[in-house]
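This report concerns only the one structure given below.
Left out: one protein chain. Kept in place: all the others.
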Amino acid sequence: MAQFTGSGLSSFRGGRMAFRGLDFGVGGGEMLHLVGPNGSGKSTLLRVMAGLLPLAGGQLQWDGTDLAEDRDGHRARLAYVGHADAVKGELSVTENLQFWCAMAAHGSPNGGADEAAGLQRFNLGKLADLPARFLSAGQRRRLNLARLAAIPATLWLLDEPAASLDSASVATLEAEIKRHLEAGGCVVMASHGRDPSDSMVLELSQYAGGGMDFEDAVP
Amino acid sequence: MSGLGAPGALGALIARDIRLALRQGADSMMVIVFFVLVVVLFPLGVGPEPAILGRIAAGVIWVAALLAAMLSMDRLYQTDHADGSLELLVLSPLPLELQFLAKAAAHWLTTGLPLIIAAPLLGVLLNMRAEGYPVLLAALALGTPSLSLIGGVGAALSLGARRSGVLLSLLVLPLFIPVLIFGVSAVDAGLTGLAAKAQLLILGALLLGAAALAPWAGAAALRQAAE
Partner (left out) sequence: MHRFVNPIRFLKLVSAVQPWAMGISIVCLIAGLYFGLVVSPADYQQSETVRIMYVHVPAAWMAMFCYSALAAASAVGLIWRHLTAFVVARATAPIGGAFTFLALATGSLWGKPMWGTWWVWDARLTSVLILLFLYFGYMALEGAFDDRARGMRAAAILAIVGAVNVPIIKFSVDWWNTLHQPASVVKMDGPAIHASMLTPLLLMAVGYTAFYFWVMFVRVRAEFNDARIQALRLRQSEA
């Protein structure tokens, strides 16, 4: 079973320490829910998990291997959904998704990406040939999320994915997440509210780093 | 479906950039119009004497091409940075250095190549003698890709900075001076009937050097910007 773990994590963001001494663990088929108020470091932690932001301290491991030693493998296994939707207005809906499928470059026809399935599962089939600049905010978000359905990835890192979605689309997203978990994938998701479901919860405010203390920067 | 692997991904990246440039149409045209406009300013400023214009033609065309290319450079990564595509590109399995080369190639195809095509017309406006044209085209063909590469590094470095357009020019133009010097020298050699082989070889070497080194600097800069 795949294990994504972190121990003693700390990271800087914008001149302050976003969190310090943070531990987590999430296995295959499990979802980790990041909760905390605005500015508590949820997005920072997700970016650190993706490898976009460097760690100031601590270690991230996948299946026991330090991520710093296998950056390429880590990028190949993850899907990241951030705040912005990465949608190009001049391209059609299909062209947008086709591009990301091509960039995923899985190299094998069986494990390859399927953009038609992606569009269909997020109910974008009717909009397939529309230039993306005509999409509403919710539709753009669905197009962004369609990558999750189209491109196989073991680890999903989702930063407030339900933002600007209507309730039907939220249900679609939840169904997709459930499907992913049943297939053995893992999910780390950040949101504002506390989810009453059975997922594991990581409360970030307990790891708050506060401002950078100049004097205690000495090892 | 996409079982194409890395070459397919590279091709998709180049194709997307070209498609975006073509659908935005106006951008490429503006660059060409600016190129022509700058060149046209010189006879008006320097005086229409054919001998003088012919003497400075090579330099004017090179400088104008340089400035025109600079205009389109800051657009290279800015929209990707703004709409969140950059972080997804950094996270994709395709090595970022190769992506940098792909974007530079797409930039050259949509900016450098049109400039090269427009150059002979401008040579006529500046009364450049016939012997200069082949060398001019060859030198521009070797120099404009270097510009896309060096400019790409500058564009990546200035992502998210204040006044990024002017900053980009300040960073890139000094680095481009060697290419400019040898490019003009090549055309001048051609105009006086000498072989321009040495200058063209040096331009080629500069291009190879840029192609080898710029991706590393550019990818490092892109990773910093995506943090």
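Each chain carries a letter (A and B) given by its place in the written order, and its residues are counted from 1.
Basically, a contact is a pair of C-beta atoms (placed from the backbone, for glycine too) under 8 Å apart; a residue touches a chain by one contact, two chains touch by 3 or more.
All values reported here derive from a predicted model rather than from experimental measurement.
Residue in contact with the omitted chain (choice from B:126, B:157, B:186 or B:207): B:157. Of the listed residues B:6, B:22 or B:177, the one in contact with the hidden chain in the full complex is B:177. Residues of chain B that touch the chain left out of the display are 153, 157-158, 160-164, 167, 170-171, 173-175, 177, 181, 213, 217, 220-221, 224-225, 227. Summarising the interface, chain A meets the missing chain with residues 12, 14-16, 54, 56-57, 210-215, 217-219.
What we mean here is this: only the chains that are shown with their structure count from here on.
One inter-chain figure worth recording: chain A and chain B are separated by 36 Å, centre to centre, where each centre is the mean of the chain's CA atoms. The touching residues of chain B, when paired with chain A in their complex, are 1-6, 8-9, 11-13, 16, 19-20, 23-24, 79, 82-85, 87-94, 226-227. Per the touch definition, chain A reaches chain B in the complex via residues 47, 50-54, 72, 75-76, 78, 80, 82-88, 90-91, 95, 98-115.
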